[in-house]
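Every protein chain of the complex appears in place save one, which is left out.
Chain lettering (A and B) follows the sequence in which the chains are written, and residue indices restart at 1 in each chain.
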Amino acid sequence: MSEKQHSHDLPFWRKYIFSLDHKVIGIQYGITGLLFLFFGFCLMMLMRWQLAYPGQPLPVIGNLFSERMMVGGIMLPEFYNQLGAMHGTIMVFLGVVPLAVGGFGNYLVPLQIGAPDMAFPKLNMMSYWVYFLGGVAMIASFFLPEGAAQSGWTSYPPLANIAASGQTVWLIGMVFLITSSLLGSINFIVTIVQLRAEGLSFFRLPFFVWAQFVTSFLLLLAFPPLEAAGVLQLMDRLAGTSFFMPSGLVVAGKALEVSGGGNPLLWQHLFWFLAHPEVYVLILPAMGIVAEVFATNTRKPIYGYKSMVCSVIFLGFMSFIVWAHHMFLTGMSAKMSSFFQITTMIISIPSVILLTALALSLWGGSIRFSTPMLFAIAFLPMFGIGGLTGLPLGLAASDIHLHDTYYVIGHFHYVVAPGTIFALFAGVYHWYPKVTGRKMSEILGKIHFFLSIVLINGVFMPMFILGLAGVSRRLYDQMQFAHAQPTQPLNVFMSVCAWLLGLAQIPFIINIFGSLIWGKKVDNNPWEATTLEWAAPSPPPHGNFDAVPEVYRGPYEYSVPGQKHDFWPQNMAKEN
Amino acid sequence: MQKYYGWGLPYNASAYGADVDRLIYLLHGFMILLFVGWLIFLVVALFKFRSRPGHQATYKPDHFKAPTYIEVGVALFEAFLLIGFSFPIAKHVRTLPPKGEALEVRVVAEQFAWNIHYPGPDGVFGKTDIQLMVPANPVGLDRNDPAAKDDITVINQLHVPVNKPVIVHLSSKDVIHSFFLPVMRVKQDVIPGQNVPVWFQAKDTGNFEIACAQLCGLGHYRMRGFLIVEQPEQFAAWQAKYAPKVPAPAPVQTPASPVTVAKE
Partner (left out) sequence: MSDNGIRYISKPHPVTGVTNSKLGIWCFLASEVMLFGGLFSAYVLLRASAPSWPHGSDLLNVPLATLNTLVLITSSVTMVMAWASLALKDFSKYKRYMAATILLALVFLAVKSVEYAHKFEHHHFPSTNTFYAIYFTLTGLHGLHVLGGVVVNTYFLFPGSALWKKDPEQFKGRIECAGLYWHFVDLVWIFLFPVLYLL
C-alpha cells in the first residue's frame, strides 16, 4: 500500500502548496529561486544606471521610487548602498543556492539514487517555508523607513552595528535562511547515505550526487559560525553589547556610548569562516550539473570520475581553512598570512583537477551541441577565468593593490554568473523534460545562449581593467577620484551590456512558460541518458519508482563496446 | 593628473611598487598562457569530436599524461610564486624602516575624511584624547601636552618628502576604512581599536591621491585625500607654514630629526 494511490485524494493546498513530495518542493525552490535571481538582477540594473551616469535622473522608472531612495529620479547614496548589499545577499542566499541545492538537489537526488523521496519529507517542506519567510523578511526590509541593509552583504561592524534598522531585519532574515539550509543539508546527507538503491555504491553515484553530498557538509558545518556571529551582531544592535565595538569610538563627532572591549575582526573571522565554504556551495552543484550534461551529450563516461570524486572531497576539507584570504589587509601577522596563502594555493589544485577532468571528458566524445550542452561547455572557460583571476587575489603581495577593487568583483562574478548560473541554465534545459514531460524550444534556447555569453563577458571583463586601475568596490560615484575617472566610459559599456543581458533573458522566460503548452511531449528518456532519474516517467509520479530500482553499473556507461545502443542505463539488468 | 592614471596599473611612484607590479604582470602572463592553452584544447576538442554521421564516441579514450604534468607544473609554479615573490614582497612591505630614518605620521580615518597628524620638529606625537575631538581639533590633540606644542594637524593633505621612508600610523575613529595610495601600492585596512603602521618611500614628486578602499558609509565614494610628494626643502617650508603659531620649546637636538634637510 503506497501513498501514490492516495496522492490524488489530497486537496490542492496539500498537493501543491504544503506538499511533502520532494519534486513539488524542488519546483517550489526552483521557481522561488529564479524569481529572486530576477529580482536581484533588477537591483543590479538599477545600480548600473547610477554607475554609468552618476547623478543623472533615471527616466520614467526613477519617478516610481520614493524620496528616500531617489530624489527627482536621481539615486541617493543610501539607496545605492542598499541595492549593493541586497543584490549580493539576494543572489547568493535567496537565488543561487536555493536554486542549485534546494531546486536541482531536491528534485534530482532522490531520483538519481533510486529513492522514493528524501529521508525526511516534513523537514524538507519546513526547509522551503523557512527559506520563503527569510526571503520575505529580506524583501520587506526595503520598505522600512530607512531602507534595507546597506553595509555590504559582508555586514562588517562597526558600520553594520550602527546602521539603520534594515540591518536588524537582514540579520533576522539570515537566521531564517541559515536554519533552512541546515535542515536541508541534514536531509541531503541522510538521504544520500541511507536511501541509495540496491547496488548503488558510492562510486557508482552520478557526480551530481557527490557534488550535492559535499555541498551539504559545507552547509552543515560552515553556516553555524555565521549564525553565531549573527546572534552576536543582533546582541550588539539590540542589547547594547560590544562584541564588535572597541572602546573609544567617535561617530559624527559624538563619543559612542558602548561598553567597548570588542573587536571588529571577530565578525570578519566568523563571517568568512562560512562565506568561504559558501562559495564552494555556489560552485559544486554547478560542476555536478555540467558533469551530467557532458556525459549525456558526449555519449561517453566522464574522464577521471574517481579523481573528480577525490578532488571534490579534498576541496570540501580545504575550503574550511582558507577563509582569511579575504582578510589579508587587516593587519594580520606574517605567520597567519603565509598559512592562508599556502592553503589558498593548495585549494586551487583540486579546482584545476575538476575543471581539467571536465574538459578532458570532451575528448573522444560524440558531442551534441544542444542548448544545455552549449551552456555547459561555456561554463569551462568562464569558470576558468574566474578561477585564474583568483590567483592575484590569493597572493597577499598582489592583493595589496587589488583587494576591494573591481578586480574582486570581476573575479567572483565570473565564477558565479557565467560560471554557476550558466550551469544552472544548462540544468534547466536538460531536466525540464523530466519535470514537465515536454522539451524546451532549441531555437529560443540558442538565442538565449548566444546573446547571454557575449553580453555577460561585456559586463564583467572590463571590471579587471577597473580593478588594475585601482577603482574601489562599492563606490556610488567613481568620478570623485582622479585615479578612477579614466575608466568611467567602461561603466557605460558595462551597463548597456547588463541591460541588454536582462533583455536577453526574455527568450528564456518565454521558453519556460511557453514550452509547458507547446513544447514537444517526451517519454521518460528523451536524451537517451543512463542515470536513474531517466528510468522514471516524465514527470515521475509520487513515490518515483514502482519498486526500489536495482543498479548494475556505474553512472556513465555510454558507448560501451559490444552494446547495441550507445547508452546502458544503470538499472538495466540485461545486455543492451 | 591624467598621466598618472588610465586603463591599467596606476603610475608607480613607490620604491617597492615595481616589485608588486612585477608580480602582477607575471601572474597575468601565467594566467593568459594557461587560459589560451585550455581554450585551444577546448576548441580543438569541440571541433574534432562533434557529433556527425558515422562518428562514434570512444568509451575509454587514452589516459592523458599531460594534464598530470601540467597540474604538477601549476602547483610548483604556485609554490615558486609564494616563495619567490609573495612572501618576500609581503615581508618587505611589512618590515618598517628604522624609526630614526623615517618620517612618522599618524592618519586617523573618520567618516569621511583623513585626519593627518605630524609630530613636528621634536619627533614626538602629542597626546590625544577622544574627549577633545571637535571639528577644529579633529584628532583631539591635547595642546597642554608639551610634546604637542609643535604638532601639525591637517585634513586630507598628506605631505611627504621624496626619497625618504614614511611610516603612517593608521587608526580609525568610527568604522573600518582602508587607506589606499594607488601610486604607492599601499593599501591597509584601518580597523577601529587597532593601530596599524604601513610604510612607503616615494621615488617621484607629484600630486597624488588617497582613497578609501573599504565601504564606510554614505560618503565612502568621496573620502578622498591628497598625497603631495615634494622636495625636502618644499616639505620643510610647508611644515614651517603649518606649524602652530605659538612659541615652541627649544627643539630637542636629536640626530635624526625628521625635518632636517639632509641630502641622501
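By our rule, a contact is a pair of C-beta atoms (placed from the backbone, for glycine too) under 8 Å apart; a residue touches a chain by one contact, two chains touch by 3 or more.
This is a predicted model, so every value here is computed, not measured.
J.: Taking the complete complex into account, tell me which visible chains touch the one left out.
T.: A
J.: Of A:Phe223, A:Phe328 or A:Phe508, which sits in contact with the chain we cannot see?
T.: A:Phe223
J.: Kindly state which of the options A:Ser185, A:Gln341 or A:Thr420 is in contact with the chain not pictured.
T.: Hidden-chain contact among the options goes to A:Ser185.
J.: Among A:Gly55, A:Gly261 or A:Pro537, single out the residue that touches the unshown chain.
T.: Counting the whole complex, the residue in contact with the absent chain is A:Gly261.
J.: Write the list of subunit A residues that the hidden chain touches.
T.: That gives, for subunit A, the contact residues 1-3, 20, 115-117, 119-121, 182, 185-187, 189-190, 193-195, 220-229, 231-232, 235, 239-243, 258-263, 266, 269-270, 273, 542-543, 548.
The rule is short, and it goes like this: only the chains that are shown with their structure count from here on.
J.: What's the distance between the Cα centroids of subunit A and subunit B, rounded to whole Å?
T.: Taking the average C-alpha coordinate of subunit A and of subunit B, the gap between them is 33 Å.
J.: Which of the residues in subunit B come into contact with subunit A in the complex?
T.: Checking each residue of subunit B against subunit A gives 1-2, 4-10, 19-20, 23-24, 27-28, 30-31, 34-35, 38-39, 41-42, 45-46, 49-52, 55-61, 64, 67, 70-71, 74-75, 78-79, 81-82, 85-87, 89-91, 93-94, 110-111, 130-131, 133-135, 173-176, 178, 180, 182-183, 185-189, 191-194, 196, 209, 211-222, 224.
J.: Across the complex, what residues on subunit A touch subunit B?
T.: For subunit A paired with subunit B, touching residues are 77-78, 81, 151-152, 156-159, 162, 245-253, 255-256, 262-265, 298-301, 303, 329-331, 334, 337-338, 341-342, 345, 348-349, 352-353, 356, 359-360, 362-369, 377, 380-381, 384-385, 388-389, 391-392, 395-398, 400-405, 465, 468-470, 472-478, 480-487, 490, 558-561, 566.
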